[in-house]
Every structure is written in structure tokens, then in C-alpha cells.
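Below is one structure, written out as C-alpha cells; the observations come after it.
The complex is shown incomplete by one protein chain, all other protein chains being positioned as in the whole.
Then we have chain A:
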Amino acid sequence: MGPNVIELDNLGYNYGGGELLSDVSIQLGSGSFHFLTGPSGAGKTTLLKLCYGALTPTSGRVRAFNMDVRGLDRDQMAHLRRRIGVVHQDCRFLDHLTLKENIALPLTVSGRDIADEEANLRELLSWVGLTDRMDARPPELSGGERQRAALARAVILSPDVIIADEPTGNVDWEMSQRLLRLLVELNHMGKTILVATHDLSLIRAAKNQVQARVLRISSRQLQLAGADL
């Protein structure tokens, strides 16, 4: 495992007048694979948002690529987000764009010409098995297609870290295995992966494919859930 790319140091986060996370510390080394698990409402999504700067901690510190996230201005935050690919549970697509345009959105907003990236885009669509759906609009896609498209969008800028929030939450077993294989592939390419899931069967299925660590949120605290898989 390489140097830490994301570090959470004694992190606390209050929500709705109560303490959701308390004294949370983790380090995600470069090229590592982590699962984040815990019951619904435990704060998995919140913890992920704190990792990529969408939320500001109440206490403690988040460091990404050796930068204190709290000290970043809005432009620096935009650049940070290009280094962290995020797969949201609800995918967050723009419904007026085609699937291909949605996947290419990180390229578009970073000022790159899609025409120059056409080959890479097609390769990526092929990798997630969506070549024949590239002109479809998001509402026309199935749950599995949406998740794979969200993964493709998250990796199009070849970020160092990929964070996925319940990527298999709305798909069947077969599709969840397919998504897992894609995440493992990315990890083998050297990407740091952090996956929030409440699906323990997914974690068990990953056992034979990757060396992953399992973190569990319970009672506002983060714990290492047993030995490495």
C-alpha cells in the first residue's frame, strides 16, 4: 500500500442537533481497497461526503492528497473532485443529456474536447457494457445500467480515488458481481477504492478477488470489522 491519499483525523460531524460521527480516524493508502459498512442511517454516506469535501466536518480534519480540505477554495475543491471519482447511490445524472454526454460530463466541465476523447469514451462504454445504450437518456436506463454508467463517469478522468456509495443497492446479484469485478479491476490498475455498502454478501464475494479492509460504523464510531478478507 502506498502513501495515504485520504486521511480522516479525529473527525466529528453533527447533524440535526445530534452527533452522527465522533472521533473517526482512517487513512486510505494509495491503491488500497476499503469497504465501509454499517446499518442504515449510521453515517456511511456522510462519511463518504466528508472524504470528498461535499460536507465540512464539525471537528477534526480531512486531508486529501496532503491538502487540508477545509482550507481549499471553490476552485481548488473543483480540482480535488477531478481526482476523486464518486459513484452516487442515486447516480445523479442530468436527464436532458444522453448517457454518453453524462459519462463525458467530467471531461466537458474540465474543458476537454469530447471529439478528442471519442476513442477513450467508446472504450470506457465498452468496458461497462453500455456501447449500445450511449444515446439513451438516463430515465430510459435500468438500475444496473445506471450504476455502470455512474462508475464510467466516475473513472473517465482516471482519478486516483474512487468512492462508491451503495453501488449495488438497486441491482440484482449478477449485476452486483459485475460491478464488483469492475471495481476490483480498477483497484488492480492502482486506484484507491472506498465502497460503502450494507450488502455483506458483496464483501464476502470480494474475498477471492482483492485484498480489502472492512470498516464498520457503529455508535458514531468507526471500527475495523475483523481481519482482512
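Note that in this section a contact is a pair of C-beta atoms (placed from the backbone, for glycine too) under 8 Å apart; a residue touches a chain by one contact, two chains touch by 3 or more; residues count from 1.
What we mean here is this: contacts and distances are computed from a predicted model.
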Hidden chain of the complex, named as in its UniProt record, picked from "Cytochrome-c oxidase", "Multifunctional fusion protein", "NADP oxidoreductase" or "Cell division ABC transporter subunit FtsX": "Cell division ABC transporter subunit FtsX"
Hidden partner chain, touching residue among A:Arg81, A:Arg148 or A:Arg213: A:Arg81
Selected residue (touches chain absent from view) among A:Asn14, A:Ser59 or A:Ser110: A:Ser110
For chain A, residues in touch with the removed chain: 54, 74-75, 77-79, 81-82, 86, 88, 92-97, 101, 105-106, 108-111, 113-114, 153, 157
